[in-house]
Every structure is written in C-alpha cells, then in structure tokens.
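A single protein chain has been removed from this complex, and every other one stays in its place.
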Amino acid sequence: MSGDRAEFEKFLGLSEVLTGFTKFRLQGTGQGALYFSTLTDVVGQGTAGELLQAWSGVAAAAGQDEGKLERLMRSEILSHEKLGPIARNLIKLWFVGTWYQLPAAWREVFGTPERDRSFVPAASSYVEGLLWPTIGANPTGAKGPGYGTWADPPNIPKV
Amino acid sequence: MSHLSSRISRTDHASASTQIYDAVIVGSGVAGSILANELGRQGFSVLVLEAGPGNDLSIAEYEASVERFYLSASKDNNSPYAVNRNAPMPRGQETVKLQPGRPNADGYIVQNGPLELDSTYTRVVGGTTRHWEGKALRLIPEDFEMRTRHGQGLDWPLKYETLKSYYAKAEAEIGVSADVEDQGYLGISFEPGYVYPMRKIPISYLDQVIGKNLDGAKVELDGETFSLVVRSTPQARNGVPHPGYDNGKGYVAPSAVSTHQDEMGQRCQGNNNCVPICPVQAKYDARRTLVKALETGRVHLLSQTVVSRVHIDSGNGRVTHIEYKAYKDLHGKEHSAGTVKARVFILAANAVENARLMLASGLPGSSGLVGRNLMDHAYLLTWALMPEIVGTMRGSQCTSGIEELRGGAFRRKQAAFRAGIHNDGWGWATGAPYTDLLALVDDQNKFGRALQRGLVDRISRQLLLDFMVEVLPDPANRITVDPDHRDQLGNMRPVLSYRLNDYTLDGVAFARQLSRRIYQRLGAEDHTTYSPQEPGWVDYQGGGFVIRGGNHWAGTHLMGSSPKNSVVDANQRSWDYPNLYLAGSGSMPSIGTANTTLTLAALCLISAGHIAKELRSAPTAAAAR
Partner (left out) sequence: MGLSRITSVEELHRHLYAALQLEHATIPAYLTALYSIHPGTNTEAVHILRAVAVEEMLHLTLAANILNAVGGTPDLTRPDFVPVFPTFLPDGETDFEVGLQRFSKEALATFLKIERPGHAPEGAPRTVRRPKKPGKSVLHASHTGKDAEEHFYSIGEFYDEISRSLATLHEDLSHQGRTLFVGDPARQITPEFYYSGGGELIAVTDLASAQAAIRLISEQGEGKGKAIFDYEGELSHYYRFEQLLLGRYYQTGDKAGHPTGAPIAVDWKSVYPIKANARLSDYAEGSELREAAFEFNRSYRDLLEMLTRAFTGEPRLLTAAVGDMFRIKELFLRLMRNPMDGTGTLHAAPPFEIASVTEVRK
C-alpha cells in the first residue's frame, strides 16, 4: 500500500467514526477521494496529516472498545483547538456536501488558508450528501424517490 | 437528442429591426409565452424580447441550471440562474434590515421601506415560473368584488363567472393536477362536467397525519363558524392524466422542453425542490408554452435583449416603437442598441418590470397609477415539531392546505388567509436542514450514530405552516424609478416603497393565534419565534411578527372600469395608449389568497382573444400578411 493510499484509508476510518456510516457507504457516495483532496487542499497536507495521525493514535488506543473510542475522539480530536473544527467540517462535508469556512476563532489562531471559504466541491457532493438518506429522504432537487412515494409512512433507516 | 424542432424560425436583431411584427411582446414568462403562443397559432407574427439569457432552450442549458443549484452554497430561489449584471434580478439575501430613512440600494431593487420585502423574480427565458412552486389555486368569486361585498379594496371589471372558462383553459395550458370534488369551496364553481387535466397529486403522509387530527376543528370568526379540513392543493406539475378530461378525450401530460425519451417531463418524482428548480421538469414552466409558440414558425425570440424605452407618438397616442439594448455576455457592458416595431405592443415583464419600464419611459399614465397599488402576499411562517416521526422532506414542497378562511363576512374587518402545509420542513423559516446539522455538530457536539439519531429526531418531525395573508391595494405601496439608481446598462432600477396596514396585520395576528390552536390540537411543540432584528419585522400591539414576501408581485397597472381608477381595461389594454397592453399580475386589482400565476394566465388568454380580434379588424391586417 502506497503512502497516499494508507493516508486515504486513515481518512476513511476517521470518517466512519465521525459520520457513523461504514466505509462501504462512504465510498458508495463516490466522494471519498474528492473529500480527501478537499481536506488537504484547504488546510494543507501538514495539518491534514496531524489530524490523521491523531486519529491513528485514537484508533490504536481504543481497539475494539467503543466507549473508549468515543472518549478519545472527544479528548484527542473534537475538543482539540486546531483539529476539532476540521473534524466537524468533515462531518458537514459528508452530510451536506459543503465545506464551511472554518470558524473565525480558528482562522485567527491558525491562519487563513486561501481555499478556506464555504463551497461545494462538486455537484455530486451535494447530491450524495448523507444527511438525506439518514432521514429517509432525498436531497432536495435530486434523487426523487418516485411519484406518490411521499404518501406512504417514512422509511427511516434504524440506527 | 432532439433539440428544438426544425419548424422554428429564427431571427437576429438586424433582421428583426427591419420587420413590422403584428405584436412585440416584452418578456418570455408565463404571460408573454401564453400571448405569443395564442397569437402565433392564430397566424400573427410575433417577436418576444427577453432580457435574460437562454436563447437555445436546450436541455444542456437546463441541466446547467440544476448543476448551478447543486454547487451553490446558498441555494436561494435564484441560485440556479447565472448572475447577470445586464439584467439583474432581486435575491432574497439582498433584503436586509433597513435603518429608518435610509434606503437599501445594495440589491437590484432599491428598498425604501418602511417595511423590507424579500420577494424576488427571475429574469431568464420562462421568467419566474422557472422557480415558482406551482400552486395553481383559483381566486374565489368574492375576491373579484371586494368593494361591493366587503367594503374593502377594489372590484374587478369582470367577475368569476367570466373568468371561469378561461381558468379551465389556463389549467390545461399549464397542466394542473387536482380533483374537482376537492376544489369546489367558497363559491368556486366549474363548468358542467369539468375535470382537471390530471388527478390530484397524492397528499403527503404528513398531510394525512395532520388531517386525521385536525379535520373538523371549529373556528369562530365574526359570528361565522368555520370547520377546518386538510385539502389537497391544485398544482401545475405532472400527475396521472385524467381519462375523463375533455369529455373523455383524456389529457396528454406535457413533456419537458427539448428532451424526449428521458426521465424528464414525467410525473412528479418528489424531488422536493419545486422552488427553485425541478430537476426533471415535472413542474410547469413557461418555456413549455414558449416552445409551442416558437413551433408555430411565426414567433421569434430574441434573448439578452433588455427593453429600455417605450416610444409614444404624441399626436395619436400610439406606441411607435420599442427601444432595446442587446448585450453580448452576462458580465461586460458591451451591447448594441436598437428598435423594433409592431402593430401591437405587449409588456409582459412582470408587475415590477412593467411598471419600471413605463416609468422609465416617462409614462406614469393619465391616472398616475402606474407603479402604485403594489401587492404581494404577506406570509407569516409558523413552525413546530410533531409528536411523532412524520417523514418530513418528502414529496413536492406542499401537497395540502387549509382553505376555509379564504373567504367570509369577516373580510370587512380583516384579511383572509390560507395555510400551506410544508413537506419541506422548516427550511423557509430557519434554513433547515442545514441549520439543524450545524446546531447538532457545532453546539450539541454530536457525531457518528448519535448525530444520525439527532438528525432524525430534529428534522423528521418538522412541520411548517405558511399563512398566506391577503394584502389590499394601497396607492402608497409602489414602484418608482430614480435616475440615481441604474444598472450596468444604464437602465433605471426599480425603487420599492412598502408597508402593511392593520387590515392585513389583524389577519396575520388571527393566523398566528390559529396556528397555536392547531399545534395544541396536534400536540406539536411550537418553535416559532420572531425577532425585531430580522427584515420584515412589524410591530403589532406590543409584540410583532416577521412577514415574508411571496414573490406574487401584483397591482402596479391594475385593471378597472374607467381610465380614472385604473391603468388598463378588462382586456389589459392601456386606457391611454390603444395599441399598448400591460399583461400579467400587475393588472390584478386584488390578489385574495391565491398565488397569481393561474389567474394571470387566464387573463392573458382573454387578452389574446381580444388582441387577435383587434389585429384582424384593423385595416392593415390583410396587408400585413
């Protein structure tokens, strides 16, 4: 496995925990590679590497212990001044296909990367947003579920 | 794939300027397209001038709009349409809180206040029907006789009975899905044996849950008792064709523009995106009618052509020609000016742009009413969480409403309203579902499966009721122009003055009270809040509301019984200039509680018949063809 490939696998692993969707579902959006490059393009390879390294540490320390995984995710990543906002941005990216500009407080401390503005990386990023399948719906304006289906009770996947 | 049929005859600015058309129409929206189609089919030569882009009417152009919507981070109702500095359009986010005495000139429409109005329209081929939601309600009979029946507002110079058959024709033209047995309330009647072209769009699961708990609820108002019922809404989107339509001849659902043999143009798929763009063209937009018009071979279209002035012969009071600026691209100001001539001129550019153009041409009308009496519906949004999962965010945006309070004796005191039940959650009010995601991630520190559960809990129970409240004609509500405010091409921009009176606000307050009762009955958590910091805030008896616009601009060239009380007659002909027509919702003396498209379509069908007769009887008719 090449270095990039290994980093990408880490990215998918972190994304699994952040979103609650399996790698299969994440890859099934077709957005994995694009989101990985969006991350590195916006915050830079160095910062992205820090995030993935932190994730590797969390994953190794937690093993199969889900409670520990959640605690470590919060203590090492989500409450981390630098990495937390980036991780939250990844969640948003997967769920609605939008990279939101990082919070003003983050930008004051860690700089203002040129590409850090609110944007949708590709039209398919929006279409493949995971928020909608989560609530048993389709992203507005795409993937219409078919005539009359809305008259039936919702079919919301169990979590 | 098929593009436009080869029957279409094309022109360019140079050759158009050498011709005398039977009719020149300004605007290719629903009014302009219907007039062009009717006149073209009757053998008249027509030139349609469209300020916006979109000359090729191709599927590629349509898909580019859908993609632009996907890629837009704001997703407002003009987000599918390219920013155009030469024919700018208002956008909701341009409406900001006004400081007293300081107009907001940052957006396309200069807002004078005192009340902000966040309504928009779209300047592209097909006009604002490109982003309309597609509700196709008829006005009720008493809406046409407001002064006589309720002592408020104005009477129309025609009655519901006159419009009835034209409503039916308009419903065929724009393809309405509804069941006639649901729609005969408050005096609405139909021609004998009438059925809508397509059966009603199935009502959503959410509607059904609400209906189960709400149907039969009693409301007292001004001594009358109203019994509420959740009723399906007529919609101009493709449903199941009614085999009994037109005495059993059936109805062929209209297909999408420029594409056949595709997913497009079929039945509504529930994309939940009528506004701002239906990705599969299941919803009517005026390009459908425009293409039919072009296919007559007698209708020409010139887009990217902004009309800048209407010229009058001061001797005979007739319009001699129209002046335009045709621009090269959407950004640079490079353009060429020109003129076009016709026997009849029709302004169909919408209520704001028609008035703007008349005023910019120095034609305020002998009554001085051009631009005045501007109306739009006052929308009060209320929102709540249902006690159970109802699967919000599915279906077309609205499939049902509550219509009982559209009419009644109470209208002598306060405004009528209807309520729309939203399948698209709190989006209009709060920015859901995006704001829900941000709150869960940023504030509630949710991730993973807990986040998924949170999203379901927060979104799948959402209910939003929009109360569409009547606004009466008020001469102080108006569009004007100001030489200090121009667009890039030098055309004067519209300047808006707007306020709401107590008649409307009493209706708003009643609607808010009713919404509380509805939520109490449903056991829904009311999450409605209004802030004085928001644009659209109005003070009311120590409290207040936020009022949103409905994009239903009307009244700026209203029709009436005499040149003294109106701008146009019942055929939408200018009282002042006999070969000039001002068509569209600007002609409506009242807007009741129906969005304006269906009614203005019916009015344009009346006008088309009248104009055709005029053109035929005029001495030059034979010579011209």
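Points worth noting:
Going in written order, the chains are labelled A and B, and every chain counts its residues from 1.
By our rule, a residue touches a chain if its C-beta (ideal position, glycine included) is under 8 Å from a C-beta of that chain, and two chains touch if they have at least 3 such contacts.
Predicted model, so just to flag it, every value in this text is computed and none were measured.
Partner chains of the missing chain, restricted to those shown and counted over the full complex, are A, B.
Touch with the chain that is not drawn comes from one residue among A:Leu18, A:Leu39, A:Ile77 or A:Ala123, which is A:Ala123.
Residue in contact with the omitted chain (choice from B:Ala60, B:Ala337 or B:Ala476): B:Ala60. Only one of A:Gly13, A:Gly28 or A:Pro103 touches the absent chain when the whole complex is considered: A:Gly28.
Here one chain is not drawn; of B:Ser45, B:Ser65, B:Thr129 or B:Gln269, the residue touching it is B:Gln269.
Interface residues of chain A with the unshown chain, by the touch rule above, are 1, 5, 22-25, 27-30, 122-124, 127, 143-149. Contact residues of chain B toward the unshown chain are 1-2, 6, 59-60, 63, 67, 240-241, 243, 250, 252-253, 255-256, 259-267, 269.
Assume only the chains that are shown with their structure count from here on.
Within the complex formed with chain A, the chain B residues making contact are 66-67, 69-73, 202-205, 208, 239-240, 266-273, 277, 279-280, 389-396, 399, 423-424, 427, 433-434, 437-438, 441-442, 445, 447-453, 455-456, 459-460. Across the complex, chain A meets chain B through its residues 17-20, 70, 73-74, 78, 87-88, 91-92, 95-96, 98, 100, 118-120, 122-124, 126-127, 131-132, 134-138, 140-156, 159.
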